[in-house]
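Here the structure comes first, spelled out in structure tokens, and everything after it is commentary.
Only one protein chain is missing from this complex, and each of the others stays in its spot.
Right after this comes chain A.
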């Protein structure tokens, strides 16, 4: 009894160092995220042409070689910075909306399946198993082949394939939580099931969800890029990070900046979101520990 309570106390220098790390995590995470979100949001102001004006005189210019093109130009002489700023919109929209859609769908199904068990649980979980066994690329290709590429369809494809992980994680937490005494206590004074699920269980299952959500946003930005790279993403006219990577592929040997900068944009966004998610989870845990 005594031992358990006292083991937790860590040396002061250690917890201080940890706190500083956490702070650093937050500062770096928020800076990166804000920087990139800001760039994307302000793109129409800075780059009214949307990075689509072609300048064949200045094609494949290296960074800072031509005035007005700090990150260089691509094969058609379009400004890389402008295209990154404009193309980021696609990445963020796909990343955020698909993840939010998946988290809402998956969480609700997971909560109810875990809380009520029985038939509902079996149906939801078998569906999840089938979904997991189905190759994502095949599914995406089928949908795009039938209906043609568009932003909305990509988002829907992602939601349909990704709710499973949320449902599984939430269900796992619910299974542990529903046996806790405070849930039993809530039942004992006649609290309704819906209230128990959303006001007692959900807040306690949030920690892993938040982490997964930030990871998932980052992941979906990558996924969108890959799909576009494969030609399954948004239509080729719209600038996007994945599309830029695909275009730059042929010039990697001679014009590395075409691929490097969109790649860097993806990497920094993902890193920023991951750090932020880590920090957020720790903050959520604070009231409990």
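The working rule: contacts are C-beta pairs under 8 Å (C-beta built on N, C-alpha and C of every residue); 3 or more make two chains touch, one makes a residue touch a chain; residues count from 1.
By our rule, contacts and distances are computed from a predicted model.
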Given the choices "Membrane protein", "Acyl-CoA dehydrogenase", "Glutathione import ATP-binding protein GsiA" or "Serine aminopeptidase S33 family", state the protein name listed in UniProt for the chain not shown. "Glutathione import ATP-binding protein GsiA"
Out of A:31, A:204 or A:226, which touches the unshown chain? A:204
Which is it among A:64, A:134 or A:182 that touches the chain not included here? A:182
Since one chain isn't shown, list which residues of chain A touch it in the complete complex. 1-3, 5-7, 9-12, 180-182, 184-192, 195, 200, 203-204, 287-289
